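Starting off with a structure, shown below.
One chain of protein is taken out of this complex; the other chains stay put.
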Amino acid sequence: MTQTLRVAVIGAGRMGADHIKRLSTRIHGAEVAAVVDVDLARAQAAIEGIDGAVALASADEALNNGDVNAVLIATPGFLHEEILYKALEKDFPILCEKPLTPDADSAWKVVQAEQSLGHKRIQVGFMRRFDAEYSALGAIIRNSELGELLMLHHQHRNPTTPEGFTNEMLINDSVVHEFDAIRYFTGEEITSVQVRLGKPTRSAPNGQHDPQHVLLETESGVLADVEIYVNAKFGYQVATQASFEDGIVSIGGDNGPYVQSAGKWGGNVTPGFEERFGAAYDVEVQAWVDAALRGEIGGPTAWDGYATAACCEAGVEAQKSGEKVKVQLNTKPDLYK
Amino acid sequence: MTQTLRVAVIGAGRMGADHIKRLSTRIHGAEVAAVVDVDLARAQAAIEGIDGAVALASADEALNNGDVNAVLIATPGFLHEEILYKALEKDFPILCEKPLTPDADSAWKVVQAEQSLGHKRIQVGFMRRFDAEYSALGAIIRNSELGELLMLHHQHRNPTTPEGFTNEMLINDSVVHEFDAIRYFTGEEITSVQVRLGKPTRSAPNGQHDPQHVLLETESGVLADVEIYVNAKFGYQVATQASFEDGIVSIGGDNGPYVQSAGKWGGNVTPGFEERFGAAYDVEVQAWVDAALRGEIGGPTAWDGYATAACCEAGVEAQKSGEKVKVQLNTKPDLYK
Amino acid sequence: MTQTLRVAVIGAGRMGADHIKRLSTRIHGAEVAAVVDVDLARAQAAIEGIDGAVALASADEALNNGDVNAVLIATPGFLHEEILYKALEKDFPILCEKPLTPDADSAWKVVQAEQSLGHKRIQVGFMRRFDAEYSALGAIIRNSELGELLMLHHQHRNPTTPEGFTNEMLINDSVVHEFDAIRYFTGEEITSVQVRLGKPTRSAPNGQHDPQHVLLETESGVLADVEIYVNAKFGYQVATQASFEDGIVSIGGDNGPYVQSAGKWGGNVTPGFEERFGAAYDVEVQAWVDAALRGEIGGPTAWDGYATAACCEAGVEAQKSGEKVKVQLNTKPDLYK
Partner (left out) sequence: MTQTLRVAVIGAGRMGADHIKRLSTRIHGAEVAAVVDVDLARAQAAIEGIDGAVALASADEALNNGDVNAVLIATPGFLHEEILYKALEKDFPILCEKPLTPDADSAWKVVQAEQSLGHKRIQVGFMRRFDAEYSALGAIIRNSELGELLMLHHQHRNPTTPEGFTNEMLINDSVVHEFDAIRYFTGEEITSVQVRLGKPTRSAPNGQHDPQHVLLETESGVLADVEIYVNAKFGYQVATQASFEDGIVSIGGDNGPYVQSAGKWGGNVTPGFEERFGAAYDVEVQAWVDAALRGEIGGPTAWDGYATAACCEAGVEAQKSGEKVKVQLNTKPDLYK
């Protein structure tokens, strides 16, 4: 492997543009070699000012460009599968934004394809694992500093949702982060999902029921729940409270300058995920680059992508039935143990 | 009514002794006239230093003592019913520690007895309503300052439990406070209860499953839940987070002097309910005294005692079945509307 | 001494009215027997609804009223001296709002008069000592929990000042509280005062320089300072940060319900001293009543009133000169040791 990752970024939308900026200004050991977008103008805009980068209209061109040796996939999820196969064929290091693929079946095929390759090349973009507070809580759990973990209470709040954001997307695009977080914190698989629908906010778009209360269990019986509330208006918040045998740990509190003014004390709520998790994205991508230069991956695996896809399927079913739905998983391949 | 309440305190145990001290040193307009305990020595110890108070071995004696004109019932719950009838007969102002009675049927009979009397004389000891933060949250809800209330998340944590504290008591003695709190906050009845049992702490006594996750719904569909965790070891905590259409409000945070020492920042957790709710007890009893001197009651009614008893019955059933159990209530009498 | 304090409240202005309400609705063991105000109508309004209380136009009448056995002085400070002498003559328990008298000389004479009486009857209204956080910090200092106390940093902020509030009043009426607090915390006298005048706020009334930075030293060399800022607009705040050999303790932080709404997190600042110190006033007056019924005082002494008056004189001089000014004190009489 060379000393520098020459990355083809596939997709120049919001996330892609963010990664392009990150790779070209803040990440050590990587450069943007190519940007691919079906909208070529958007790809061209994205490489402006980046020496040595080319704008292309197809992933194929990028993967076959001799200057490229790594791939970051930031297209909509339904396009991931095809690009993943091609990148695996090239044996390139891959950072694939979540979801790995939109459903458990296709994700499982990707897992199988990587297995055939015989080594891990796919890192999935669950960037919360790289947040400083997530890491700190993860360490407290793994080190049993406060005894056994018993319960995990999550709040996931967005100020608003983009147009066309459905109940299914609320699970697949939002709660999917908690599915991974709970798996990361506990080191266990999720075994069941239940969804409670109560009094909805009048701020939700037509057809979307918001908030929802998602109940989960893990293999050892840890009770987790997620308050998902995506039209919470006040700002963006992702918080977790973990109950242990010997204490309670909370992460995701508000911070920043503390102001007393006009009869109020407090500060500004983080407005969105970029502000809340910007540093985590940097750490994630740097970890990927560092690992890739060593021939490894530095974060969540294709198995994590598959397992969360299975959780999402159970979650959407639970949302419809109101009942507790079991999560079905294939046996974990040796490659991911 | 005279200018001073001459109170017979029935029961000189932990709560009774606490109320005796309160009435004789901090409450304006009331004095302890008599203390009743089956253990007469305990009653005698309790009146030490209180001019004009007598120690008695039976509630009857106290109620018939000409110097007594009000009753505070602080015996174990199973003894409440009989004393309540006698005090109602005397038409005395009554402050009855929770539970009103141990089950919904007997509570309903007390409600009917008070109805026959034609006016309210029984105030039930749900003292959390008198806590400054509970009041503040209650006001935010009633004034619709942040739009409609959608969800209520409660944490109820005790450092440890007394010997013989069973799973049923966990509902009847602990979660009962949240049953009342949720009814107080929403101004609605609770319609169903479900209980989740997950991974238990090894600190719980034999036969007790701790923590438990209790799920509730109200008439308008507000989703409430309670993390009840009674061997949490770290201290005592009662906290609530309310999600509104336009924001989130949290109460019950830690406070007190802020210390930075030995690599740590923080302070001391409230060790028990006396420290956490001591001021609320004072406010509760003062409100009762003030109202009683006007011939009224100043807090939760016998109906509140009955309705929470019905919630407890559903809660204990839900604990056993794991299923969602409906709460059954008689029609609310006019006296309590 | 009887079982009930029958209090004559002298002065029915803001503080007087507050104390009348306190004594007649929340304090155990005391009743308002008389209210005195030169504006008799104001006195009459103040006793409305209080059984057994009379409205009078002179302190003499009240002190000679057979129903009165205690005095609470809440007139403007320049009227205190004369009333104090008369109440001492009656040997009544006295709670005197600060200042004891307006200057050190007259305060010293009061100290001497009380000495002639041979026992302490005067408690001075430095109510901050009764605040829960002040008490907690005081205990940490006295118990040497964090080693020796080295520095005390105080913030004293008012939203605004009443008309006619001069630079001298800023010391005599505002910083006087910190003079007492520093003496209370350290258990030492203040030895010097310096005042820094910097960039003033445009919100201050004409002739008033605000904020000011007051520097103090105690006998053992503890460095204290006070940021006095009386047109701070945002609300009322009294906070202290104490630096010890082994840590730092801060009190006076904001609290109350925690709200996330409209892009902000936080809560409401206490608007004024009643809200901030209302509970402390209750504790102070209850302590006075309890002690008075035992023939003692339950708080700051006349010596504390005298010593703070001497600090104020030095403070006003320091304000004018910009130099460090020594605090001059007579020898402490045995009665106050």
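Things worth noting here:
When the chains are written out, they are named A, B and C in that same order, and each has its own residue count from 1.
Going forward, a contact is a pair of C-beta atoms (placed from the backbone, for glycine too) under 8 Å apart; a residue touches a chain by one contact, two chains touch by 3 or more.
Values in this document were obtained by computation on a predicted structure and should not be read as measured data.
In the complete complex, the hidden chain is touched by one of C:Ala136, C:Ile248, C:Ala291 or C:Leu329, namely C:Ile248. The residue touching the chain not shown here, chosen from C:Asp39, C:Asp105 or C:Glu148, is C:Glu148. Of the listed positions A:Asp246, A:Glu296 or A:Glu317, the one in contact with the omitted chain in the full complex is A:Asp246. For the chain left out of this panel, the touching residue among C:Leu215, C:Ala279 or C:Leu329 is C:Leu215. Although one chain is hidden here, its contacts on chain B can still be listed: residues 233-235, 237, 254, 259-269, 271. Of the residues in chain C, those that touch the hidden partner chain are 147-151, 153, 155, 157, 196, 198-203, 211, 213, 215, 217, 220-223, 225, 227, 229, 232-234, 237, 241, 243, 245-248.
In the full complex, chain A contacts the hidden chain through residues 3, 24-29, 51, 132-133, 136-137, 140, 146, 246-251, 253, 255-262, 279, 286, 290.
Convention: only the chains that are shown with their structure count from here on.
Located most centrally within the structure is B, per distance between chain CA means and the overall CA mean. Chain centres here are C-alpha means, and the one lying farthest from chain A is C. Distance from the chain B centre to the chain C centre is 37 Å, each centre being the mean of its Cα atoms.
Touching two or more other chains at once are residues 233-234, 237 of chain A.
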